[in-house]
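Take a look at the following structure, please.
What you see is the complex with one protein chain gone and the rest in place.
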Amino acid sequence: MSYFGNIDKIQFEGKGSDNPFAFKHYNPDEVVLGKKMSEHLRFAVAYWHTFTGDGSDPFGAGTAVRAWDHLSPMDKAKARVEANFEFLEKIGVPYYCFHDRDIAPEGETLQETNKNLDVIVDLLEQGMKSSGAKLLWNTANMFTNPRFTHGAGTAPNADVYAYAAAQVKKGLEVGKRLGAENYVFWGGREGYETLLNTDLGLELDNLARLYHMAIAYAKEIGFDAQFLIEPKPKEPSKHQYDFDAATTISFLQKYDLQNHFKLNLEANHATLAGHTFEHEIRVAGINNMLGSLDANQGDLLLGWDTDEFPTDLYATTLTMYEVLRAGGIGRGGVNFDAKVRRGSFEVEDLFLAHIAGMDSFAWGLKAAGKMIEDNFFEGILENRYRSFSEGIGAEVLAGKATLQSLEAYALQNNPIKNESGRQERIKLKLSEYIFSV
Amino acid sequence: MSYFGNIDKIQFEGKGSDNPFAFKHYNPDEVVLGKKMSEHLRFAVAYWHTFTGDGSDPFGAGTAVRAWDHLSPMDKAKARVEANFEFLEKIGVPYYCFHDRDIAPEGETLQETNKNLDVIVDLLEQGMKSSGAKLLWNTANMFTNPRFTHGAGTAPNADVYAYAAAQVKKGLEVGKRLGAENYVFWGGREGYETLLNTDLGLELDNLARLYHMAIAYAKEIGFDAQFLIEPKPKEPSKHQYDFDAATTISFLQKYDLQNHFKLNLEANHATLAGHTFEHEIRVAGINNMLGSLDANQGDLLLGWDTDEFPTDLYATTLTMYEVLRAGGIGRGGVNFDAKVRRGSFEVEDLFLAHIAGMDSFAWGLKAAGKMIEDNFFEGILENRYRSFSEGIGAEVLAGKATLQSLEAYALQNNPIKNESGRQERIKLKLSEYIFSV
Amino acid sequence: MSYFGNIDKIQFEGKGSDNPFAFKHYNPDEVVLGKKMSEHLRFAVAYWHTFTGDGSDPFGAGTAVRAWDHLSPMDKAKARVEANFEFLEKIGVPYYCFHDRDIAPEGETLQETNKNLDVIVDLLEQGMKSSGAKLLWNTANMFTNPRFTHGAGTAPNADVYAYAAAQVKKGLEVGKRLGAENYVFWGGREGYETLLNTDLGLELDNLARLYHMAIAYAKEIGFDAQFLIEPKPKEPSKHQYDFDAATTISFLQKYDLQNHFKLNLEANHATLAGHTFEHEIRVAGINNMLGSLDANQGDLLLGWDTDEFPTDLYATTLTMYEVLRAGGIGRGGVNFDAKVRRGSFEVEDLFLAHIAGMDSFAWGLKAAGKMIEDNFFEGILENRYRSFSEGIGAEVLAGKATLQSLEAYALQNNPIKNESGRQERIKLKLSEYIFSV
Partner (left out) sequence: MSYFGNIDKIQFEGKGSDNPFAFKHYNPDEVVLGKKMSEHLRFAVAYWHTFTGDGSDPFGAGTAVRAWDHLSPMDKAKARVEANFEFLEKIGVPYYCFHDRDIAPEGETLQETNKNLDVIVDLLEQGMKSSGAKLLWNTANMFTNPRFTHGAGTAPNADVYAYAAAQVKKGLEVGKRLGAENYVFWGGREGYETLLNTDLGLELDNLARLYHMAIAYAKEIGFDAQFLIEPKPKEPSKHQYDFDAATTISFLQKYDLQNHFKLNLEANHATLAGHTFEHEIRVAGINNMLGSLDANQGDLLLGWDTDEFPTDLYATTLTMYEVLRAGGIGRGGVNFDAKVRRGSFEVEDLFLAHIAGMDSFAWGLKAAGKMIEDNFFEGILENRYRSFSEGIGAEVLAGKATLQSLEAYALQNNPIKNESGRQERIKLKLSEYIFSV
């Protein structure tokens, strides 16, 4: 059956269009810097927000009106599979992403849970074959069930740890079967509520052990996906171990995992950690750790993860600028880890929201491409750091300088002349670039 | 001359005392867990806040009323040296800390600046000899002068970089001469205002180069102080590279500096980064990176570094609890990087504020000592993680578990039984411990 | 049946006790400043957190293990009534509070919903009669049901507004029947998500209209409870109209409602608005608007309403100090709008958490009482403002001063002498008071 029967395939109509159900900027085959938009962006739909989410929040029950609301758990799960492929096709998104528990309900036992999962994975496999849709990544939900109250890979209870490991094992098998390009870890309960009852060192050691086991098992079964860790500073835990990009990199280095993982960065998680999204991408980029993006936006006046669809063009432009400078998103993609607002409860909103996000990212990509073509900002950098390309600066870069040689230079070099950073001019120029595309 | 003539040496009078100019808790020779309070705490006075600071803020001129206000820059510098030793003696603090520019004014040239510095270092050396006061650490102020607008060790201008290097060289020489136990780097301008004009990768590479040069030079001159980096997330820069403990550790690992540095952690910097102070100490502790403490407190409803004297006993207790669990503060100490409020502009406030901080830390030390003696919180940990001491948990810790073995265990282990974390009970117990000392 | 059969009535055992299931500070008949603790504090249990809450959060299902988990909705509702009275008796709390939907499930129609409510209200009435428990306040939940997605008293849909009005009407009738001392309005959906689709002026006008109708109806049915509005700045809405005490007072003044309402202030809501709890109480106090307290505490490093049980003695002491200075809590009380942590899922935690909160508030009350008896802080105020009790200051207070007379005074009064505010000394003294009781 059709779940979105009243909506046709969304078409690119260009900037002049007044049709809410059309793209004005996202034109998949349009070429930016020598590559198609669709290849730059590799959009993905998040199964949980789009098909499983219901608009509930801590103070209110679900509001979403969906055709499968009345079905039993397994029938609902099956309906959502159909809806997924219909939606992907109509919105023109090539990838999707899921947690194990998004796609199939838990049973009474792990055996039954895995059986439920297998039934749905069969359907997904068929759907992917017939539709051509692809799996950007899958992951294990190790935060919803009460058993994970105190953690999963960092649980103080070895039984929970074992359960989590079993769930990861199954997740890797599912990922291999569905040809996932990546496998993600997000540790919603991998953190603490109070240090007074927490053995931080032991918990992190155990988390690293779990990752090493996952690497070994993926190798064993020939699952060659890219492993990703998704940082988030807090929520639901009071403090989460993968606080931000730098913290996660520190962890990976300590446990000799840095060659096996990249980062799945999320805009709203960045801001909750006190960073811009572009900062997190830059940090990942200079450490060769840029893996994939969870595209959304937060509200900086609110202190929780609002997971809004990304519509701020400054943000999408700077995001794509950093991605382009880092050499592209690789095997990752731009996954809309975003949910329609509680008040946007109609099925039409799912389309309008994805259009908003896709157009905003396409717009940002075009602006970023133009910024790079023009060499405007890169030119600023070249000029600003030019003193390191010769003389004493070049000696520093070459590793030949010492405190003594630099002191000798400084003692005879008076006064020093700095140049303005021209931040105000740069900010206006950014607006002009965004506007010009 | 005497600068605090109306105030006598502060004595320990115990809890019953009603004398504002006496300690009720800090009793230097009192033994806690087998060690004297003074050895546990190794208090230091921050030269900048106590002798150089004037109570000014971004919206107001200095308010402090000091005996040296009317003097010329060099005479003022000399008066402050005398005041420093008088204060240390009267308040009973064994250590002090300074930036180069706190103790002596800059001249027209680096040569003149260094000459000013030498004059004051001579005086400090004499004062230390006669008073027995010691230098916990010194550092170079590479953030106040306009030349450092765009950075020092991360400046886009090689001339500035060279100047910074010269300043560090001199700082190491001064530290050696005065027998400093530590040498600190705090990068107030090592960060960025906008990524659009910043080459993050180059700047961090250069910072690492500077650190390597400093290590080499310290070795060359036989200065064996412990090197410390002080994390701070933002302010004055929009984003600072040494954001927090984990970020700094990540940087040190990347550039192979982790064996040459420890961390100088500050309470107010921790909270600005979204962490508790005890979190930062724990993170440093499990990475063997705990160096020294800048003791102060922030106002969590304000978004800037207020550097208040530490008076929250929950914070001082948890701080000392983490320090004790990490094996003590080593060559570091508890430096009052704290300033009297703008409205506390009288000389008496300098004493009252240090008494408040010292009593609060002594109080916290006693409470933490009792917590450890009673094994109350440690006992909770032992019980909470007991499943890792046998069976499948022990296999995990021994590195013998695999995803397969854990899955096999999980499949036959149903249901899982968790236990309450008892957070509410623990919180009340903490109040009871603080109260009981 | 007994729901807490393994737990006996909690007794006061005093500070020496090591029994987790005993009070060390809350001794209901102990007299502080001439009044019994129980009369000062008027504790209340929050039905929603204690009997309806299940420990779920936005990322996880409920964890709480309760004896009524397996029952049908109406049987569950009945069981909770029994549990309520058993709990109140065992914990020794005289009051409870509820939202209509906490106590009885919604039906298909408003008629059926009201019928469910009536069944439970009958049981509550009986239970109150036999146990002596009293209702501090009741309120209408106008935020959980999807119909309130866009607001209730500020809905853009008149049908929703009418429904809300009907719910308030029933709430007033229930309050009258059960002898509630107060009736509360908390507007979780009375706010907006984006100004671009919001008519702020109309929505506030409508809210005021609803309040006027409620006043009229309460008068009509002879329900003489005190009306309370509970401010909260955000969450679940992006922006809530009753942002904080001052905003709510502004609203009440504008619509001539200030003589009909007082404020129900909550600690965690205060901090989310950027204030301390004591600030909000002081603001209410000087405007004669202090109504009642929702006692809990937030985590200032987190940006959402954590509703933790209050255990910070600085906060409880300052809270009770403000309450005492404002002349007491009147017909209001100290309602534990607090939930056990998700990880504190055992029934025992309900008792341990209330003990923690009650002991912490009793402790704070005793400390605040001692502060007032000693006149320490009041004495500081008297001295600090003494210049307004004579001369030019007295003229200002008497309304006799003009800019001209003040200028004339200022021109001949040079220099001005200020005095230190002694904040550091005051902060340490506060610790000493708290820990002296």
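Per-chain residue numbering starts at 1, and chain names A, B and C are given in the order in which the chains are listed.
FYI, a residue touches a chain if its C-beta (ideal position, glycine included) is under 8 Å from a C-beta of that chain, and two chains touch if they have at least 3 such contacts.
None of these values were measured; they are calculated from a predicted model.
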Can you list the shown chains that the absent chain is in touch with?
-> A, B, C
Thinking of the whole complex, not just what is shown, which of C:Phe143, C:Tyr163, C:Phe336 or C:Phe435 touches the missing chain?
-> C:Tyr163
In the complete assembly, which of C:Ser72, C:Gln111, C:Ser130 or C:Asn259 touches the absent chain?
-> C:Gln111
Residue among C:Leu204, C:Leu300 or C:Ile372 that touches the chain left out of view | C:Leu204
Go through chain A and note every residue touching the omitted chain.
-> 20, 24, 271, 274-276, 300-301, 308-309, 311-314, 340-341, 343-346, 348-349, 352-353, 355-357, 359-360, 363, 418-425, 427-428, 430-432, 434-435
Go through chain C and note every residue touching the omitted chain.
-> 109-111, 146-147, 149-150, 156-163, 165-166, 168-170, 172, 193-202, 204-206, 209, 213-214, 216-217, 233-234, 239, 243-244, 246-247, 249-251, 253-254, 273-276, 278-279, 282-283, 286-287, 318, 322, 377, 380-381, 384-385, 387-388, 391-393, 396-397, 399, 401-404, 406-407, 409-411, 413-414, 416-419, 421-423, 426-427, 430
Given the full complex, what residues of chain B touch the hidden partner chain?
-> 55, 57-63, 143-146, 148-150, 188-189, 193, 234-236, 238, 272, 299, 301-305, 341-343, 345
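Operating definition for what follows: only the chains that are shown with their structure count from here on.
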Distance from the CA centroid of chain B to that of chain C, rounded to the nearest Å?
-> 39
Please compute the C-alpha centroid of chain A, do the same for chain B, then give the distance between them in whole Å.
-> 36
Any chance you could list the residues of chain C touching two or more other chains?
-> 301, 341, 343, 345
